[in-house]
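Only a single protein chain was left out; the remaining protein chains are all shown in position.
So that you can tell them apart, the chains are marked A and B in the order they are listed, and the count of residues begins at 1 in each.
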Amino acid sequence: MKKLLATILILSLVLTMAVGCTSDKVEETKSLKVTSGLWSRPEEQQFIREEILPGFEEEFNVKVELEVIDNIEKVMEAQKASDEWTTDVVMTHSGTMPLYIANEYVQPLDSVKDSLDITFMDAFESATTQDGKTYYLPISADVYLLIANQKALPYLPDGADVTKLTWEEYKDWAINIADAEGAKVSFPLMPIKASQYQVGGIGLSYGSEFPMINSPGMLSAWELLGEMVKNNAILETSFNYDNPVEQMKSEEAWLTFYHMVPVGDIYSSAPAKYVVAAAPAGPNGNGSIAGAWGVGITAGTNNKDVAEEFIKYLARPEVLYEVAAGTGGFIPPVNEVIAQLGEEPKDIIMKKGLDTLENGVVSGVPASEYTDWGAVKSVFDTVFQEMWDNDGELAKDFLDAQQKELEKLEK
Amino acid sequence: MISKNLIVRTTFYLFIATMLIAILIPVFFFVSTSVYSEYEVYDFPRKFLPRTSFDLEIEWENDQYNLSVFDEANNEYELLIQSNDMDRFRLYLKRSLSIQLNNEEIENDFSLSKKGEPIYLTYKKDLFYNYKTFFSITNNAGKSVVNSVMAAGWTIIISLFFGSLAGYSIARYKFAGKSQLSLTLLVVRMFPGVAIAIPMLVYLIKMNLDNTMIGLAIVYSVGNIALTAWITSSIFTGINIELEEASYIFGASKLQTFRKITLPLAFPGFIACSMYAFLAAWNDSITALILSNNNPTLSLVIYKAIGSSSAIQLSAAGAVILILPALVFTFIIKNYINQLWGEVKL
Partner (left out) sequence: MKNKYKKWFPYFLLTPALLYYVLFWIRPVLRAFFESMTDYDGSFSLMFFSKVINESMFTAALRNSLLFALISVMLQFTVAFMMALLLNKKFKGSNLLLFVALIPMAVPPAAVAILWKTGFSTFGWINNLLITLNLIKEPILWMTAKGYNALLFLILIDTWTVLPSVMIILLAGLQNLNKEYEEAGLIFGASRFQIIKDIIMPILKPTIITAVILRMIAAMQVWMISVMMFGYGRVPFLVERIAYYTDMVPMLKESYKMSLTYSVVVTTIVMISVMIYLRVNKKKEKEVRI
């Protein structure tokens, strides 16, 4: 009985506390909330908060709150559905921009774009615009790079230069290693992630467009990969990963061709252990898919003018340069800044990335041309699974059928 | 007779040992991961215990320092980084090896190798580097703990109140439609939340319950009321009805009986339900993200700080921070589940 009384007392205490401090609907004058999917690493968050934001805050007398989260889509969906907009500025990747535009999470910002005096790369035109209106400004681009463990170098084919490889040489290299040491190539194949970007880059090197399944360039790409699979060069555990970081850092894998951010992560964990190079080349050049992170204004923001100023601030060449140099692994797709960065690249990742962006065969992610980009990825996953199950072989009929599936998804 | 006893006792101890190993080993490795430096996460094979220091070899060659770390598995030094930039070393030591030094210290120590011979240094690793990193990128951890406690508290109160009323009625009364109604209660647990999460939360936002802890508790309680109803119903059923009847005979009212006889006997059941309620509230981050982003719970703060990072050791540290209060709660209530708090057995 006493115990019961005590419990009730404690509960009433909690109750009073709760009643006393319910709902602090924070009201601040002149504040800006930025919700970003970019800058997920603590160092990057810290850098942006300490080195980039204060400049804006002082100049415009605004308090900026930056939050970095993974699935912003759900947050946006809830804000749109409830019409309670707490986010003012949003940063998302080019793959999901069509979703945001179609669902009206963001509003056009042509006035901002026109007021700027810089030239953006065209590769991201289709992702950031729709019906002639611009919804995003791309402030950070990324490409795919090659990274190899030094232990793999002795297995290079004769005459091959790791900084200037062809895809044929890459394939022979992988097979040489496999014959001696077992599979050592990481080719992340977790469903609906990045399998299509890896093979797409190879396809570009052989003259294909992206995304395609049965073009001549892609047939060469599938054949190349198929031979690697047949000779057990690719790690089966690749199916469980969506990036090669764990496999490369633990040395389960020695070789991979992947997005420059994880590549940068791997490289910086022990720079002396790895060699980083631009994408291998095919007859048509070094192919790579390029993605971009863009900044946009939410559709229902209450701080539109402050948001516009923020975007203009971020788009200043010197700020873009600072962000690129300080966070590492991202390249502003602005021609003026690229020129400046190219003079003294902060590190090798940036250098190789710039090289690919400027000189390689690059394609953006044309997600806006398809009803659903996730479904497009699924088609590629189906091909990979079939290739793996058939020991590297892919029938032409099968590929033609998958191409049809792909075309069904076109808008 | 003796040998039978021995078999029983051996099985008994074997069972306990298996339980302990199966639970404590994964927990141990998880906590270890939370104090690993980035290097250790991918080291293989690694020692059982996390490192407390690193043995480094510094060599001056071609106008740069070569920094290598001692790899016990292969009994040799492994080259990690080459540079002559002290800033670069400082950041590298910090981020990959959890070693915190400033530029001068590094310069002083390393320059000894300029004499020509490689030098050997042992540096202490900062075991709590991951935790410090976490706290450096969050600034409202304190308030968020209070929020989590409030959300959990409300969830317990709401679930227990609504649920036990329903549970008692199912246990003690016969009425038309009883089995159908008790099944209906469970429907809230049968409908997958994935597809209806956003619409449900939008209704709550429109009711002005966003950014309130009671709003969160309302969401968390939806499933927990059903759970509490069924658990308390089974517990009430197990309480001998003759005890209550005896109490009436002695002149006690229905309410007095409930308070003095039924409730104390049902207490372990209530504690079990509050455990579920507490954890549902404490561990959720997605609902909190959508409903109360401006008034975050601890789980949300951790999710935003290191949820999207690919650094496993950091995520592990965040998870440990989140689990600790939950463990404290569990430790306090464990006695009440097992009725070790008093003699109410008859």
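Just so it is clear, a contact is a pair of C-beta atoms (placed from the backbone, for glycine too) under 8 Å apart; a residue touches a chain by one contact, two chains touch by 3 or more.
Bear in mind the structure is a predicted one, so any value in this text is a computation, not a measurement.
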{"item": "Absent-chain contact - pick from B:Leu6, B:Leu91, B:Leu112 or B:Leu183", "value": "B:Leu183"}
{"item": "Residue among B:Asn211, B:Ser233, B:Thr257 or B:Ser292 that touches the chain left out of view", "value": "B:Ser233"}
{"item": "Option touching the unshown chain, where B:Ser83, B:Gln100 or B:Ser169 are the choices", "value": "B:Ser169"}
{"item": "Positions on chain B contacted by the hidden chain, ascending", "value": "8, 12, 15-16, 19-20, 22-27, 29-30, 32-33, 41-42, 44-48, 161-163, 165-166, 168-170, 172-173, 175, 178-179, 181, 183-192, 194-196, 199-200, 203-204, 218-219, 221-222, 225-227, 229-231, 233-235, 237-241, 265, 268-269, 271-272, 275-276, 279, 282-283, 285, 299, 303, 307, 312, 315-316, 319, 322-323, 326-327, 329-331, 334-335, 337-340, 345-346"}
{"item": "Chain A residues that touch the omitted chain in the full complex", "value": "71, 73, 98-99, 102, 190-193, 236-237, 239-240, 242, 246-247, 250-252, 371-375, 378, 381"}
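To be clear about the criterion, only the chains that are shown with their structure count from here on.
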{"item": "Footprint of chain A on chain B - complex, ascending", "value": "38-39, 41-42, 44, 66, 78-83, 92, 95-96, 133-134, 136-137, 146, 149-150, 153-154, 157, 197-199, 201-202, 205-206, 210-214, 259-260, 263-264, 286, 289-291, 293-295, 303-311, 314, 341-342"}
{"item": "In the complex, chain A residues that touch chain B", "value": "1, 3-4, 11, 14-15, 17-18, 21-26, 37, 40-43, 45-46, 49, 67-70, 74-75, 77-78, 81-82, 84, 86, 243, 245-246, 249-251, 262, 265, 268-273"}
